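Missing here: one protein chain of the complex. Every other protein chain is in place.
Here is chain A:
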Amino acid sequence: MALHDVQSSPGTDNRWRHVRRLLERAGPLGGPEFEPDPELFSAIRSDLVQILVVGAGGLGCEMLKDLALSGFVNLHLIDMDTIDLSNLNRQFLFRPKDIGRPKAVVAAEFVERRVSGCRVTPHFGKLEDKPLEFYRQFMCIVCGLDSVQARRRLNQIVCSLVQFDESDQPIPTSVIPLIDGGTQGFQGHCRVVRAHATPCLECTADLYSSTQQGFPLCTLAHTPRLPEHCIEFARIMQWPQEWPFGEEVPVDGDDPHHVDWIRTEACKRARQFGIREPDFRLTQGVVKHIIPAVASTNAVISAQCVTEVFKAITGCYPLLNNFANFSDIEGVAVNVVPLERNPQCDVCGQPPPKPLTFNSRDSLQTVINQLKSEHGMTRPSLTACVEGRDVTLYMDLSFLRDQLADNLDKSLAELGLLSNTVLNVTDSAQSGMKPVTFVLNLEDGMET
């Protein structure tokens, strides 16, 4: 369907009545600074309001639908996976014919078709494929990820976008609200992260328990008790000895023949020890660390997240403060907890970047000299974001020194560094040191 100007599209007046009631009418329970305005609705549909959905799976599909039906029109969706049959019980934007296609692409197509006027730009890839600058364009980021690592990566990205003023306070427009949703079976959570105001995802890293079922190796090898032990023994120990599908061919949990081989071996071992023999479902569950999932929980958590996105962008109601738990195993329980920041947090507990003042004609060597003389570094290594890409400027490590030596004599301007460029610096002489961030201040300077 051709994308026409959403302002003049037929039916806009009545179609979005539901949302416009919240934006155009005053209400006593609204946010403290909220002022209803007939322009608010077109404002949330302007190019200024771009929203990123991270993950196009069980949560992502729901979030996309909910955002589209909240009136937002500039949506981006990033996901690195393709569609699998086992997704179809809850990832409702996909059909059997879509199996094998990228999730982000298919989801975008479906929502653009169903909710006309909504533009969804799919990105088939990983979070790291995008430079930092990509993320800066969004007014809000909402994520439905199933991995702790991806969450932490996203959290780092959002936190590193924060800029600080002269008194080291975060500049509000640089703080992108991050709304995080997660589910597991009949339980889930929704939380709101505003870097430096609320805890970031790293502050509470221990909340996200790993799904790894690490059994002690001696149990697997000598004293198995459970069917799971037999399965893991077959996967971890027998497989690399027998290479049943070819030398060095690793276990593919999605290949039923691989899983069945493991199951057969596990059953043999189980019989040997008098243990209950595992079936296919248990075997695959252990091999793939499968987390059970249903449509209902994903619907709840995503909806809650998108309600918060709407609040964050329009200010029509106060935001969730700041973590909500959900479970509907016994009755239905929702619990809101205000989590606290961790002052020692690796990500948001860092002091704001220190300014480094130079002239754009100064050489990189000059910068390095200052890092050594005034900031206690011995062998500093620097990276920066240049023209949308993360670039290594210099690394003081024996095998890289020569390759990047040319950069030392280049001026900052030649290297493409502008004012407000953030430099990440580590010191090779201090192992285990966390990167220190600096921000470039060029006196004659062009700015990013």
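Operating definition for what follows: a residue touches a chain if its C-beta (ideal position, glycine included) is under 8 Å from a C-beta of that chain, and two chains touch if they have at least 3 such contacts; residues count from 1.
As a working rule, contacts and distances are computed from a predicted model.
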UniProt protein name of the chain not shown, from "Interferon alpha/beta receptor 1 isoform X2", "AP-4 complex subunit epsilon", "NEDD8-activating enzyme E1 regulatory subunit" or "GPI-anchor transamidase" = "NEDD8-activating enzyme E1 regulatory subunit"
Of A:Gly125, A:Pro172, A:Pro250 or A:Pro292, which residue touches the hidden chain?
-> A:Pro292
Which of A:Arg151, A:Arg235 or A:Arg263 touches the missing chain? It is A:Arg263
Among A:Gly55, A:Gly71 or A:Pro177, single out the residue that touches the unshown chain.
-> A:Gly71
Absent chain, residues of chain A that touch it = 11, 13-19, 21-22, 25-29, 62, 65-66, 69-71, 85-86, 88-90, 92, 95-96, 114-116, 185-186, 190, 223-226, 256, 260, 263, 273-275, 279-281, 284-285, 290-304, 306-307, 310, 317-318, 320, 324, 328-334, 336
